[in-house]
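Note that this is a trimmed complex: some chains were dropped, and none of the rest were shifted.
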């Protein structure tokens, strides 16, 4: 029997409607580099969904590439990025951000989140320090939503971060690799329009939310992303067949597909979470999205790995392990049932 | 009537057999980041085609990204790249190579090619110069095959370059964005095994030769590409859904597909070239591959642009223009006929 | 009355013997860029003092520049540096190391020091982690000796670090901005020959130890610093009037001047430390070198700042302050007496 698949949200090719759209284009000729009508259509649908007609919207291929490119575009060469010590860019992007010269400055994670007051205090103390000119000034505040731990900012928390960033005139950047799963969460009060209003640059993740590949960058104020194609190309991130990205986002932003398929993953995650709780598993934190983290002994870990493909997030000091279970747009309810039966 | 499409070789999605293979994977689960069996299968087929069982083979997404990543992996931080002044990396990659710190050093192009004796002379003079320690030492020799002008190195020319690189212990890097069209050219004496034997690192282009996206990097001596996934990730070039790249190269290297579809483009280009010559067009150079460059007056340029989508390469000092016409794996013979009839 | 000067060890121009040597050269002509006989003489004296005739020795201007240059020379472009979270490069070098692409990876400081077992554990866990290929591999271990807190490694601790670095084939780099003050400490068992034997690259600080400007880099195995002048130039660190650096190190390594003047600073620091202890001051840690850190209330801080120029290192969570008092080769015993009388 093949293992049950809960390792991640990028294990299947693409949502059927996306694949169908891809296949439909097979006989067409397109101009390269995103200068095609499919990209334009997708840009306009995204602008509309964001409530921001003037936004600069561009398509990149993957998350690390998008972060490395877009953070570099927001920073002077000597400036750094302020984020949590659990941030994807701080740990799991192989130094791509530093590769273009920028230091990553970390604050303690609160269930994966930055706290506005701590950001305020950090920046205040930074400039109060007589020696700050020897130190890297934060030039961007970076958050993930959902976070690496599956948690979400509340609207109030985002507004507070926005206010602090505005106070210090520092852009707020939101990594939305799994944005759909955040927007579709049951009790969230954060909408795409809120994200657009409160962030200076963000991206709408496709790779993990139904697309085959692709991430859509949104800069509500276009001045923050001048010469966009050149900057993307300079980072090796400009796809020759740009229409392949455009058509996917055009599909995702047609008939609300992006939120619909995200919602499915949330329902599956809620069922999984309830089942895990019923069985008495300890959770690392209370995640309302598609990633659930449980704490298990080495024996349980070994047992689970017999029948399920899951990810070991890290080992705790007490020898237990944190396991990550991911649902996705493609998760089948019977797989949840089967998993819960075996756990 | 839609325009006849001769602008480039990346205007259509993918060869039907590639697309078929993509569709076949839609219900499968795969591990991420190239650690899947489709990538492994493709790696082995490429190793076999290269006659090099020990080669390190990895898959990246596009050409600029591949060049920026792989040149950086071959260089110490202060070393530069020696190439022609028409090289893609020198002009049309938006500074991606310099973005990671490396200077590009240029020699005059001979129909797009480096000449071994000139490389020898350059490096010899460099080290003979008392002030060379103030200058950027060449750490890689970069060539394209076919070149940006569609021309090809002969086996003798490649062997000479290899010998010079060996003499100075400098890696020879071959950008094979259109390698298929070179290997399938009618009178070429250069095979994939020759490329593997003579180059230290090269890539087999997929994007322009039948794949949807993807380039396959080959390092015949794996020591020249240590920690390959980390280096790729560090450059923002590691695709989460790596199997999507693997399956395409698996298809391209099954039943000789890569060469077969390249050969078709060559036959189309030969027909086009003969037709253009018969009509008395001036050629920029004698290209045996899928890119043909003709020199036309502004009036001819305008007239041609009425019925054909072609690329203006550059303007000559005398006011005439160099136009680039590209065939590809997808070029239809009737389009050639129609184009020639209209020219 | 001018304030008593205990702010740092770079507040006076140069030791009189150094200045005398500088003045002596004023009528001479020298070749540029360190290719002169004064540099050669200094190189040989340093090689002799290090017990390493084959060492590559070069002269740079300041500490941040030296760290940024020499760490870059030791690393592949994607590799990072492992150090304490109090390391100078991690906090007070304005991102110079990241500016050339390298991530700084930190471990908790133990009174400013790395602990070999923790380095071992870090690297072991790194490679044991299935996802390590998404992470920055440590490519150099960086230590300071004395540390930023004035503390010293014991010979055993250095040997343990060396063994761990050797185990993983990672160079050990020692930032010796204040190396003299470490070598001249009363109970240290670490000699310059030990440093040379146990470290792969290190520098002997001049700026803070009697020189006007300058740091001497030592690479016991020259292979670890190929094309040294080019690498230095590439980092903007090659002084045109290189002999100015050479003559200073020639003087410092004549008649044991470097250690003699360092020893003076240690004797002054010991007197200061004893006096501070007698007055009941709390120390941040037990420093055997020229930097002494005491913990004071805001009121005491204000009072001390009336008569002494000292450095506020940081504020503690309880509102008290850590003050740094530095002695140097130029500290006068009567200034210590006066300071202690006022404290």
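Letters A, B and C name the chains as they come in the text, with residue numbers starting at 1 for each one.
Operating definition for what follows: contacts are C-beta pairs under 8 Å (C-beta built on N, C-alpha and C of every residue); 3 or more make two chains touch, one makes a residue touch a chain.
What you see is a predicted model; the values in this text were computed from it and never measured.
Student: Every chain here is the same sequence and 3 are shown, so how many copies does the full assembly contain in this file?
Tutor: Assembly-level count of identical protein chains is 4.
We adopt the following convention: only the chains that are shown with their structure count from here on.
Student: Which chain lies at the heart of the structure, taking centres as C-alpha averages?
Tutor: That would be chain A.
Student: Could you state the distance in Å from the CA-based centre of chain A to that of chain B?
Tutor: The answer is 33 Å.
Student: Suppose each chain is reduced to the average of its Cα coordinates; what separation in Å results between chain A and chain C?
Tutor: 41
Student: Using mean CA coordinates as chain centres, what's the chain B-chain C distance in Å?
Tutor: 49
Student: Taking each residue of chain B in turn, which ones touch at least two of the other chains?
Tutor: Within chain B, residues 100, 230, 233-234 contact more than one other chain.
Student: Residues of chain C touching chain B in their complex?
Tutor: Touching chain B from chain C are residues 33, 72-73, 75-78, 100-101, 132-137, 226-227, 229-231, 233-234, 238.
Student: Write out the stretch or stretches of chain A touching chain B in their complex.
Tutor: Touch residues, chain A against chain B: 2, 5, 7-8, 10-14, 16, 19, 22-23, 25-32, 61-65, 68-69, 93-96, 99-100, 207-208, 212-213, 230, 233-241, 244, 309.
Student: Considering the complex alone, what residue numbers of chain C touch chain A?
Tutor: Touching chain A from chain C are residues 77-78, 80, 91-95, 98-104, 130-131, 133-136, 312.
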